[in-house]
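Apart from one protein chain that is not included, each protein chain of the complex appears where it belongs.
Up next, chain A:
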Amino acid sequence: MSDVAIIDYGSGNLHSAAKAFERAVRDGGSSATILVTSDPDRVRKAERIVLPGVGAFRDCHDGLKAVPGMWETLEGEVARGKPFFGICVGMQLMAERGLEHVETKGFGWIKGDVKVIEPSDSALKIPHMGWNTLDAVRPHALFDGITLGAQGLHAYFVHSYHLAPGDGEQLIATADYGGAVTAFVGRDNIAGSQFHPEKSQALGLALIANFLKWRP
């Protein structure tokens, strides 16, 4: 099986995420099939898992929990070493806790809490919305061939909260918005981006292509 399961739990813009993955599959000459699914059995059979998410941490958490067996399936598959990619709130759910509105437990795969961003310059608007460059903290396979830094490619962000890492080793890239905002985290077979690869044109498609061939 070379399926990529994009988890459908009633959150967010699955259509554009699925389209971006399909485009990356086509461009890369891969034979992978992109499945948008809420069926844990299909997720178990898939080779890779993508968890998108927009909106509030608690709503996404509750939406995911409301799909019978999905939360446990994701925990099991990640523990088995299956490549996993979280996007935006899907990435935030990898943290230990979300502190948006109410405290909510996340998967706890990445150490740290999801907290409101606090730019040092009070003139900076929240949400952090638009195109920003990424600063690499450490190399990661998903950024292979992608130019980062001030002169590098841009990623599209729209968020008011970010994953404040409890373990600096798991922080892969940041964006500068009145201080460092977490842009990408990962360890072993799991990775997640605060920005939206499906909306980030060249950088996004390259990142997705790297995920499709990632062998952590």
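By definition in this document, a contact is a pair of C-beta atoms (placed from the backbone, for glycine too) under 8 Å apart; a residue touches a chain by one contact, two chains touch by 3 or more; residues count from 1.
Methods note: contacts and distances are computed from a predicted model.
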* Look at the options "Imidazole glycerol phosphate synthase subunit HisF", "General L-amino acid transport system permease protein", "Ferredoxin" or "NADH-quinone oxidoreductase subunit C" and return the one that UniProt uses as the protein name of the missing chain. => "Imidazole glycerol phosphate synthase subunit HisF"
* Which of A:97, A:154 or A:187 contacts the chain that the document leaves out -> A:154
* What is the set of chain A residues that contact the non-displayed chain in the whole complex? -> 12-16, 19-20, 23, 54-56, 59, 123-133, 150, 154, 156-160, 175-177, 196, 198-201, 204-205
